[in-house]
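Sharing a structure with you now.
One protein chain omitted, others in place.
Every chain is named by a letter (A and B) in the order it is written, and numbering of its residues begins at 1.
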Amino acid sequence: MASNAYAMFLGCVIPNLLPHIEVSIRKVFGKLDVEVKDIEGFSCCPEPIGIPGLDITTWVTLAARNLCVAEEAGLDIVAFCNGCFETLKEAKILLEHDAKLRGRVEEALSKVGREYKGRVEVKHFIQVLYEDVGPAKLRGYVERPLKGVKVAAHYGCHLLRPSYLLQVDDPFNPVLLDALVEATGAESVDYFRKFLCCGCGVGNLDEEANVKMVMEKLHYVTQAKADCMAVVCPVCFRQYDVRQMMINKTYGKNYNVPVLFYTQLLGLAMGLTPEELELKFNRTKVDPLMVKLNGGT
Amino acid sequence: MEAYYEISSYFRKEMAELHMEGETVNYCYQCATCSGACPVFRYNSKYNPRKLIESILTGRKEVIHDPNIWLCTVCHNCTEVCPQGVRVSELLTVLRNLATREGNFPEHLKAETRVLVETGLVNAPSKATLSRRAKMGLPEIKTADPAEIKALLEHLGFIEVMAKEGKAGKEESGGGE
Partner (left out) sequence: MARIGLFICDCGGTLAKTVNFDDVASWAEKSGRFAFVARHSDLCGEQGLRELEAKIKEEGVDRVVVAACSPKVKGEELARSVEAAGLSRYNLVVANIREQCAWAHPSHPMEATEKAKALINAAASRAEKLDDVPVKSVPITQRALVIGGGISGITAAQELAELGFDVTIVERQPTLGGLCLKLGTVFPTNDCSLCVRTTACPALGGDSTRKCIYRSAIEVDPRIQVLTNAEVVDVMGEVGNFNVVVKKKPRYVSDACINCGACAEVCPVSVPDEFNLGLSERKAIYLPFPQAIPPIYVIDPENCKFKECGKCVEACPVNAINLDEKEETLTINAGTIIVATGFEEYDPRRLTEYGYGKLPDVVTQVDLARLLDITGPTGGRLLRVSDGRPVERIVMIQCVGSRDENHNFYCSNICCMIALKHAVMIKKRFPEVDVVIAYMDIRPVGSRYEEYYREARELGVTFIRGKPASVVPGENGKLIVDVENTLAGEYNRVEADMVALSMAMVPSRGTQELARILGVKLGPDGYVEALDRKVRPAETNVAGIFVAGAAMTPMDIPYSITHASSAAIMAARLMKKGSIEKPLLTAVVNEDTCGKCQVCQWACPFNAITVEEDKSAVVTEAKCFGCGLCAGACPTESIQLRNHTDEQIMASIEGVSADGVKPNIVVIACYECGYSAIDYAGMLGMEYPANVKVIGVPCTAVVDPQEILRALANGVDGIMIVGCFEERCHFSRGAKVAGARVALLRAMLSQLGVNPQRLQMVNVDCAEADKFVTAAKQMIQEVQQ
């Protein structure tokens, strides 16, 4: 679509479970030269873990419906959650290439008066920041460079994979998020298991496996001496932020890795205070990070 | 009970019809890079993507009754590392579709579907959340009309399928993945 503005697809996790992240998104994007609009009528993307496993056609149909909503508003979509991103982008691509699927989906949509035309582009918010703004320009907005801060960038799964469909970046050697992290003045450190899944997809079906995946990531992030983790998906955020305290208690570990959603990190670099960013709602405390930023150790 | 197992090369053809890249299953040479890269397999060897693909290749249809196929974390690592271009995670998703039609799906997804039908979302806002949002100065977001979502799900036969007894997995209170 030709418009300069994007339809903001927040999904259902950020607004309804992690509203403080939404605060950082709105505040940061409010300062940048990118227009994001609230659109009425989006449903759940729907989530790409359980729903496609139940029925692919249903998954793509509900996703296509969201694409129709954006189309009717004349806007492309920017997603703030990896899951939403994969769902919407993959639906678009499958509909382009699989004529049988498209037939079924269009038939279903016609029953509720929607027509899918396939004109909406789908981007993840870090793509918008990297392509529309760019690391150089982003640096211009930084008022308090995060010098000396080591960040472990976590891309998550649904942003990059499956790469043959999503084509966002090299799945084993990407640069997008690292470049955006470095634009804040921080250092993006390399660490093992950088592309390990956060484990949310396993859910409660195997609590132990789920937790072990989180622990493995935290182990290597700690080993790389990172001061914090930067994530770009609210579900990854919950895994590393919310579960970290539980893991420390249950497994007797001592992980101390503050987890920040990227817009929270960028917000700090742009000069916003932790209060303005509602960082107190992060379960992992960002205090050690703030001490470092204020010149302490 | 038979003392041997009859292989069938036709299950894979059935599977291939259900996804546009389904025919790539033929390329599999059982190297185990997918299971090596699978974070779930590392911690729970009951979920083995390579073995599931093998079942497809030799026609072990009964695998769609195995509840463990739902342990996948859908990270797509398997597809990404496969040296032969087999779309592993897509094929396993199709396998789970077939399983669903036989009533093999996790109970918590039933609850999730209910929430989806009632609210159009998988995570609906609680009163506490709405209050907090207001305090933070966040706007009220109008999401889809749940009736429209319900109509679509009904038309697709989804609600009917989900009404079956979910055999796999543990109970999960509504909301969250």
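Note that a contact is a pair of C-beta atoms (placed from the backbone, for glycine too) under 8 Å apart; a residue touches a chain by one contact, two chains touch by 3 or more.
These numbers come from a predicted model, not from an experiment.
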item	value
Among shown chains, those touching the left-out chain	A, B
From B:K51, B:H108 or B:R133, residue that would touch the chain that is not displayed	B:K51
Of B:V81, B:L98, B:A111 or B:M136, the one touching the omitted chain in the full complex	B:V81
Touching residues (missing chain, whole complex) on chain B	29-37, 41-42, 45, 48, 50-51, 77, 81, 83-85
Missing-chain contacts mapped onto chain A	172-173, 190, 192-193, 220, 223
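Please note the rule applied: only the chains that are shown with their structure count from here on.
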item	value
Centroid distance [mean C-alpha coordinates] between chain B and chain A, Å	21
Parts of chain A lying in touch with chain B, wherever the complex brings them together	10, 12-13, 15-17, 19-20, 22-23, 26, 38, 40-44, 46-50, 52-58, 61-62, 65, 69, 94, 97-98, 101, 108-109, 111-112, 157-158, 161-164, 171-172, 195-197, 199-206, 208-210, 212-213, 216, 235, 278
Contact footprint of chain A on chain B as seen in their complex	18-20, 39-40, 43-44, 47, 70-77, 79-80, 87, 89-90, 93-94, 96-97, 100, 105-106, 108-109, 112-113, 116, 120-126, 129, 132-133, 136-139, 141-145, 148-149, 151-153, 155-156, 158, 161-162, 168-170, 172, 176-177
